[in-house]
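Removed: one protein chain of the complex. Kept in place: all other protein chains.
What follows is subunit A.
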Amino acid sequence: MTESRPARKQIHLAAHFPGVNSTTVWADPRSGSQIDFSSFEHLARTAERGLFDFFFLAEGLRLREHAGRVHDLDVVGRPESITVLNALAAVTDRLGLAATVNATFNEPYELARRLASLDHLSGGRAAWNVVTSSDAFTGENFRRGGFLDRADRYTRAAEALATVRELWDSWPAGGERRRFAHDGPQFRIEGEVTVERPPQGHPVVIQAGDSAEGREFAASAADVIFSRHSEPEAGRAFYADVKGRLARYGRRPEELKILPAVTYVLGDTEAEARERAALISRQQVSPQNAILTLEQVWGRDLSAYDPDGPFPETDPDPESTLVQGRVRVADPFAVAARWRALSEAKGLSIRETVIEATGRHSFVGTPASVAAALEEHVATGAADGFILVPHLTPGGLDDFVDRVVPLLQERGVFRTEYTGTTLRSHLGLPAPVWKAGTP
């Protein structure tokens, strides 16, 4: 095939508020407040100026700890998602507003009510990223503690989501409020909701787990996957895997959008972009963070090591409880072996190795080359779009919106105006089927 593709596949874009992680650079002089509303407002307005599909907030229900003390090297602390998004609904018109809210430490009635309220207050722009962390460490902040086995995290999440959908359906807009009754293994509840059916019918549902169970849950019930597979190869494999699961649920491939989290660095030339990328990596991996990153894999106290010195001789401790409140490194021995090999092969210090191994930016280049790469990624089945993770608050999205979005529009792969008012319309998702309740 030599002619250009007839209808180019459209890219969806979302903006992740720079988070509680080592991607976010706080030591840069341009780095502003992580908590003032003005930072959220700036980023959301920028995303809307760039005609993004949605703005995304992550959640963590317990501050991360390291060796029994609050982790202090990254940004710590953030506001509660839904409340910030309700406020952002006042300063934006079209931008989707996505809240990460845990399905383990919340009950369906309240989830349904709070998300329906956000959808009403934003005129149909709400999304719920359903996450499932169920560890006892997080549970210590809640009445029921660590009540849920990890194995049951998606059993509960799936029933919670199904129940929430029943509640959203129980009061058709302008119609009769009907009683609902749900009787299942996880929830036995009944009564009436206090809020009419949301303007989108159901707010958009996002899923961010990566296990087989997580993918199956997404295939059965989610509208969007927030994926961590930003590399082209891994992205295509993940994309094919998840889209392949949809038919079983009577769903078409376009009913589930796959959006990996990606980072980017722009420059006027390729060389300048690479230089800036290296600088940002050094900011992200401070000497202290290099040792800490190693400790997260090793599960051992490595504070005696010099970040500019050679790699430790010891092996990881797979039973370690040193690190709490993070997703565990699945196979610490394999990671340690890979990193040690990298260090030996290139003669790298601990910090240089960590930068090399973890400090990768997904897209580095001129605005034109980044725009081309984004299009390529979507055209070749590695993604339906991207959740951009800027490294600076609040200005981290400015250059992308000013310099890359116009090129994507020129290429005909990104909208030049919002055509609808709801997040569902931006994503091209069908209206949810209305289901009459049981009683």
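Assume contacts are C-beta pairs under 8 Å (C-beta built on N, C-alpha and C of every residue); 3 or more make two chains touch, one makes a residue touch a chain; residues count from 1.
As a working rule, contacts and distances are computed from a predicted model.
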{"item": "Per UniProt, the name of the complex member that is left out, chosen from \"Putative spermidine/putrescine transport system permease protein\", \"3-isopropylmalate dehydratase small subunit\", \"Amino acid ABC transporter membrane protein 1, PAAT family\" or \"Monooxygenase\"", "value": "\"Monooxygenase\""}
{"item": "Residue of A:Arg62, A:Arg178, A:Arg228 or A:Arg276 touching the missing chain in the full complex", "value": "A:Arg62"}
{"item": "Contacting the left-out chain in the complete assembly, out of A:Leu73, A:Ala162, A:Ala357 or A:Ala379", "value": "A:Leu73"}
{"item": "Residue of A:Tyr109, A:Trp298, A:Phe311 or A:Phe414 in touch with the missing chain, whole complex considered", "value": "A:Tyr109"}
{"item": "Residue among A:Asp93, A:Glu140 or A:Glu254 touching the omitted chain", "value": "A:Glu140"}
{"item": "Missing-chain contacts mapped onto subunit A", "value": "26-27, 35-37, 40-41, 60-63, 69-70, 72-80, 82-84, 86-91, 105-107, 109-110, 113-114, 116-118, 120-121, 123-124, 140-143, 171, 173, 177, 187-192, 194-196, 199, 286-289"}
